[in-house]
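Just below is one structure, and these are the notes that go with it.
Excluded from the complex is one protein chain; the other protein chains are retained at their positions.
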Amino acid sequence: MAADYVALLPAAQMLVAAIVVLVLDLFTPADEKGVLVWTSLAGLALSAWVALRFRGAEGAFGNTLLLDGFAVFFILVFAVVAALTILMSVQYVRESGIREGEFYVLILLSAVGMIIMASANDLILFFIGLETMSIAVYVLAGMWRSRAESAESAMKYFLIGAFATGFFLYGIALIYGATGSTHLDRIAEALGGPQAALLLTAGVFLVLVGLAFKVAAAPFHFWVPDVYDGAPTPVTAFMAVAVKAAAFAGWARIFLHQWEPLRDEWTPAVKALAILTMTLGNVLAVTQSSVKRMLAYSSIAHAGYLMIALVAGGEVGAQALLFYVVSYAAMTLGAFAVVAALKADDREGAAYADFAGLGYRKPFLAMAMSLFMLSLAGFPPLAGFTGKFYLFRAAVAAGHTDLAVIGVLNSLVSVFYYLRVILMMYMQEGGVEAKSFRGAPYLYAAVGFTAVATVYLGILPTGALYASLGAIASLR
Amino acid sequence: MTTNLLRWIPLLPLAAAVLNVFFGGRWGKRFAGILASAAVFGSFLIALRVFMLLSPDAVLRDTLYTWIESEPFKAQVSFQADALTAVMLLVITGIGFLIHLYSTGYMAHDEGEARFFAYLNLFVFFMSVLVLADNLLLFFVGWEGVGLCSFLLIGFWYEDPANTTAGNKAFIVNRIGDFAFLLGMLLLFWEMNRLGVPSLDFAALKDAAARIAPDTAVLITLLFFIGATGKSAQIPLYVWLPDAMAGPTPVSALIHAATMVTAGVYLTARLNFLFVLAPYTLSLIAIIGAATALFAGTIAVAQNDIKRVLAYSTVSQLGYMFLAAGVGAFSAAVFHLFTHAFFKACLFLGAGSVIHAMGGEQDMRKMGGLRRRLPATYWTYLIAGLALAGIPPTAGFFSKDRILLEAYASPHGSLALWLVGWITAGLTAFYMFRQLFLVFHGTSRAPESVQAHVHESPAAMTIPLIVLALGSIAAGWLALPSRDVWDPWLQAVLGRSNPAEHGEAVNETLLVALTVGIALVGIAAAYFLYGRERRVREDGPLWGTLAQKYYIDELYDFLFVRPFTAAANWLARAFDPGIIDGAVNGVAGLVRGISASGRRLQSGNVQHYLFAFLIGTILIFVYWLRR
Amino acid sequence: MSDPFFPVLVLFAFAAVVVLALLFIAQTVGPKRMTAVKADPFESGNPPQGDARIRFPVHFYLVAMLFLIFDLEVVFLYPWAVSFRRLGVFGLVEMGIFLLIVVIGFIYAWKKGALDLD
Partner (left out) sequence: MQAPIEYYLVLSAVLFAIGVAGVVIRRDVIVILMSIELMLNAVNLTFIAFSRFMGSVEGQVIVFFVMTVAAAEAVVGLAIVISVFRFRQTLDPRDMQLLKW
């Protein structure tokens, strides 16, 4: 029996951390909320350590929850991203009157959901993880009570999220009907045998829709700009990176690994989605007046790029996917952190105009932002380029050269709106006064870390590449 | 045998050039001149040492490093020195040194002195690389380098726009020739690769020459010859040389008389084994050589600028050299090149000294009666003039006579070629002595102010003149009919071409007498017309066309220059903004348009999104099922 | 007609018929004289004050939500209770943890003042 709980340890540990922070918050007076930050970070670190420590433990509850290399890889990503989000939000939360305690608890709870999603080998368990995460993030989006936009964004996210969950669940039901089980291994076995083809196809399709929504693929992306724009910036960062990464983890494990035999069925649809997502994301981002909203569209576009890896599939495709998730996380988190730095009391300094002249007032922030923008656009020495390089290489290797070409063209379009930020920072005057280092030390730490990560992943990608390769290998 | 001596011949001038560029101006007026001359003198000493080491068929080799390495093909920066190179080196460094010495005097009062000497040294560097190169690629580096230096030096006084346009003209016309040369080189490499010998080293070329397909050989040699016409100013690419006189006189002397213009002849001599394979090209070279000689000779007769006369004379003498090469007498061509370097350099420096004395005046009609005022210049000018005209004791007589002999007697030669050569010899004598009488004899036609301060040039300028004048005489004795030293020396490199063995036993002395006779007739005519008082009126249609250089420049301008610039303007004004910019901005505008309308889609109403979600699902499901 | 549930069906049908009949008769036979007083909302005799649609204070909603959560807790307790014997100590520990989490949720709500309705 003991083995069952080993695989559960990371998730359980994170849950315990959340509860500890929750209880602590009840008993700490208003001005000592700092302790909550450190407890949350400690909780994250501990669960990451536990995951690494017990890597490879055999599955819990009849192999529905695995702690294989793949899961551990993502758990580390979630832990780091959650930690960075907390670092990013310390100053932000205090200034905007969001209840600090609940904020960190919800981030930890959504991390619990993500860990379950990454290590779930059963559709229902995956569903539960997905819902835990989503519900926590719905509330997070609406935490900024004094701003109508935040409430509205939470409302929109909730409505569409629940709607998509309906489809996702219906898909699971149909697959359950077709294959007799929701356990991915048993489904995989049943795929070979005779089963109601239409039922299975419909089920797989609906699951795909559910995931596509979560990843903000094209026809299901309409909620992203409004929700990302309305939510507090750290939450937007969390949504754009962690939630998307968890969805892709699920997508990779379920579709790439377990449902490999059905490849020819779902690849064309995913390819169409990928092309639509990339193009739409890039083109619409061109005329945005707010950097935050532009970053929202950019995250849609990058979801499109990530889907290229899914279409490419196989060992190389999965490796490219995992590596790109990490590099995407680094640069996007950093970019949102800098946007968060521009917040002034109640107004979100996120418009292009607000960035004007930042280069002279806050050289460090401006330089970091330029790094992120260049990396997002895919300029060589940085993580974005290496990520895209492996992505397109995987696509070409799998014979989808047209996808690679479209990807490159899209990157070309994206250069415009990314460099416009840099142009604003260094060649225009005016703009909002950003937070100083003393004002938000944690924020600067987050920006610093992500900037270093962006450059490191660009120049020395072998470390991350090797890790992602190991993660994929453990899937077998 | 290998040595590491050769590398210093080019490196010394290069080092001096670099030093002059950075420190020239700062370390006092004379520093630049002295450093430059010392460097070239050093190279001259090494060249002498190499000359001593060499025997007719020995080859010194010095490899520095591998420049290009791509599997089968390997191009190295490596120098070789055989008999032919030794001769050329002596000319370049020897006469180069004399001209550097001369320039210290001539450029003394010019504030850009350091820059001048830097360019001059750079030129000597490139010319020696050209001559020492052991493969065609390095040769081409030298070839381009000298083109660059000639451009820099022609346009040296860049304040005056006329000089810069002359520089541009020289560069562009050279580029046309170089383009043909490049094509020839590539075709040659293509052919060599086909033969399985992917290398451009002269040695490898020589061995594989026999196996090259005849018609390809003709094409290759033709392309090389077009390159040579560009560099050595033959028809049709000679137009740049007369305008090159815009540069300082020492430049004209060194580059546009002695060394660079002879690069074309050196090329034909170096690749003689190729040209021999293509008799069609050889005869073409001969015809063009002869035609250029005669054509340039006639124009020289009607020129009034002292340097332009010499410029056309150079073109004409180069014509002679190509005539010799065309009839297969490569050693005669190189011999004429050798002697021509001496007396033409002496003439140019003499003209420089006259201009120096006359305070920059170059029009002969405003000179005269300088014989007594500039004795040293006069006598050296006379000796060099005699050499150019080909009067017996001088070197000019031996080399020109050898060429005319070859033109008549050699298997490729013919009576017509000899006749053209013969008439040109007469013309040469005539225009040479016309110049001599106009400048030095008769009464001075210069205004009083100029005449007042006419003075003999300082020692630094007259010593080189004297040395060159002596050279113009002594150089000839290397190939006396009785004791011929020249031919056996170059035999190993250029192959046998002694007229005595082939053709009917023509009466040599008759031919010699005829050549000297026509020369004397030329001189007498010049004396009669210009000797004492000017009686002839220089006008009339014939004279006008000659003076106007047969309107060739205007013809080229009309045929090539004007249409080219018109096309360029149209492209710049109409095509580029309209089409290219249009396309680029068009696409950007399109994307912006789509983006703006796309944004409208984001209506903000959550139910629209839900509806889009639903429609999206249905569409994709249909797409999924239909696949 | 041996299906054991047939009588239940008959009972349903009879009840439906009676109710519909009464409504129908009142609707058709009864006099319809509308007067202002009759249109007023009936507040057991005393005259009506304020809007009929009174706004519930938000606390009612809060209580409703809390009820929902603890109701679901009970939903999980039922199957546990049914097979309590067979699960043994494992079942006890498992349900203990579940209850603990819910109780913490309750304490949190209580401390945050969701329950004081004044």
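In order of appearance the chains are A, B and C, and numbering begins at 1 in each one.
Quick note on the criterion: a residue touches a chain if its C-beta (ideal position, glycine included) is under 8 Å from a C-beta of that chain, and two chains touch if they have at least 3 such contacts.
In this text the structure is predicted, and so the values were computed from the model without any measurement.
Trainee: With touch as defined up top, name the shown chains that contact the chain not shown.
Mentor: Every shown chain touched by the left-out chain: A, B, C.
Trainee: I'm checking contacts with the chain that's been left out. Which of A:K156, A:H400 or A:R420 qualifies?
Mentor: Reading the full complex, the residue touching the unseen chain is A:K156.
Trainee: Looking at C:A13, C:M34, C:V75 or C:V89, which residue reaches the missing chain?
Mentor: C:V75
Trainee: What does the interface between chain C and the hidden chain look like in terms of residue numbers?
Mentor: So the residues of chain C touching the missing chain come out as 58, 61, 64-65, 68-69, 71-72, 75-76, 79.
Trainee: Using the touch rule from the top, list residues of chain A that touch the missing partner.
Mentor: 124, 127-128, 131, 135, 138-139, 142, 145, 148-149, 151-156, 158-159, 162-163, 165-166, 169-170, 173-174, 176-177, 180-182, 225-227, 229-230
Trainee: Touching residues of chain B against the unshown chain: what are they?
Mentor: 599-600, 602-607, 610-611, 614
One rule holds in what follows: only the chains that are shown with their structure count from here on.
Trainee: May I ask you to sort the chain touch graph into line, ring, star, complete or other?
Mentor: line
Trainee: Among all chains, which one's averaged Cα position is nearest the averaged Cα position of every protein chain shown?
Mentor: Taking the mean of all protein C-alpha atoms as reference, the closest chain is A.
Trainee: Approximately how many whole Å separate the CA-defined centres of chain A and chain C?
Mentor: Taking the average C-alpha coordinate of chain A and of chain C, the gap between them is 40 Å.
Trainee: With chain centres defined as C-alpha means, what is the inter-centre distance between chain A and chain B in Å?
Mentor: Spacing between the chain centres: roughly 70 Å.
Trainee: Find the geometric centre of each of chain B and chain C from their Cα atoms only, then give the gap between the two centres in Å, rounded to an integer.
Mentor: 109
Trainee: Using the touch definition from the top, list the residues of chain C that touch chain A in their complex.
Mentor: Against chain A, chain C makes touches at 90, 101, 104, 107-108, 111-112.
Trainee: Tell me, which parts of chain B touch chain A in their complex?
Mentor: My answer: residues 588, 591-592, 594-596, 598-599, 601-602, 604, 606, 608-610, 612-613, 615-617, 619-621, 623-625, 627.
Trainee: How about chain A: which of its residues touch chain C in the complex?
Mentor: Interface residues on chain A, with respect to chain C: 1, 19, 22-23, 26.
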